[in-house]
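Missing here is one protein chain; the remaining ones are kept as they sit in the complex.
On to chain A.
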C-alpha cells in the first residue's frame, strides 16, 4: 500500500496587485500557510511522500527570503517531498532552483527533480518526473514515461506539469502538452499533474491537484490537495480531496432594477466572513437612497471581509422625488440635479453619475441635521 499527497501550483511569491496593500500582503502570506498545512496533513496521514507537480514558485527571481520561507514552511513533514519545476519555475540554465541550492535552503528530505530521471521513493514506488527545462515547450515531456524500461517491478508514478490534450478549455495555453492517456500508455499507477489551478480528474489514474490556496475568482474547486492511496498498479488509485485553502474567493454579479435587488446585494455583503475575497459587479439602476444603502453595506463588509473588489461602473442612478426632497435640492441646485440625472443617458454616463453622487454627498453634508439618512 502506497500513499502520498499530490499537490501543485503553489505559486509562492505571487503578488496580488488588484487588492489594497494589506489584503495583498495577507494573500501573499496565505500561500506559505497553505504549504504549512500541507506538511501538517502529510504528517498526520503518515503518507510516504508529498508530490508537487510544478509551479512551486511564481517566478524565477523571487527574494531570497521567499525561498527560505518556503522550505521552512515544509518542515512540518519530514518524509520525502518531490518537487518538479513548472513553467513559472522551469529548470533553466539559471533558475530559482539553482539559487535555492546555492543558498543551502533545500533540506535533505526534499528532492528537486531537474532532470527526467526515474528514482525510487521510500523504497515503494518509482517516480518518473517530467520537469520543464524551458519556459514553454511544444514537445510532450512525458513521452519517455512510455519508453522507459523498468529495472524492477515497483509501481510507477508519473509527475508532470502541463496541459493534457483535448480536455481543458480551448483558451488555456496549449504549450507544455501532455498526451491524453499517458498513464495508460506508460503503465503508470498514477499520473500527478500540475498547471490547472482547480482539482480535476482527467482519467481514472490521472489528476490535476489544483492549487492549495485559491488565487482567482473562478469556481473551479481550488484550495485543496489530493490524498492518493495505491494498493497495486492493476487497481485504480483511491483519490481523496483534502481542503487546504484558507480564503474563499467569490464573485457576485447583480443587475439592479428594483429596490429588492439592492436588498439582495446588501444581504450578500452583510453575510461576508473574514476569509472571504469577494468581487462584486453591479449594473442596472438604483435611486440615491438605494445607493446610500449599498455604500453603507459595502463599508461594513469591507471591515469584515479579507478583501472586496467593487465594480459599480455600469450602475446608473435614478434619483426619485423623495431623494430630491430629502436632499432639499431646490432652486437651481435642483435643476442641476435633474440635468445630471438625464446626462446619465448621454455620452458620458459615468461622469454624470459621479457628479450626481458628489452633489448628493455635498447636499447631505450641508444639511446634516435634516439629512434623510446617513
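Here are a few things to note about the model shown:
Here is the rule we go by: a contact is a pair of C-beta atoms (placed from the backbone, for glycine too) under 8 Å apart; a residue touches a chain by one contact, two chains touch by 3 or more; residues count from 1.
One rule holds in what follows: contacts and distances are computed from a predicted model.
This complex has a chain not shown, and the name its UniProt record holds, of "Spore germination protein KC", "GTP-binding protein", "NADH:ubiquinone oxidoreductase subunit 1 (Chain H)" or "Peptidoglycan-associated lipoprotein", is "GTP-binding protein". Only one residue in the set A:29, A:64 or A:264 touches the chain that does not appear here, and it is A:64. Among the residues A:130, A:159 or A:352, only A:352 touches the chain that is left out of the figure.
By the touch definition given at the top, chain A reaches the unshown chain through residues 13-21, 24, 58-64, 66, 92-96, 98-99, 102, 328, 330-336, 339-340, 350-352, 354-355, 357-359, 362-363, 365-367.
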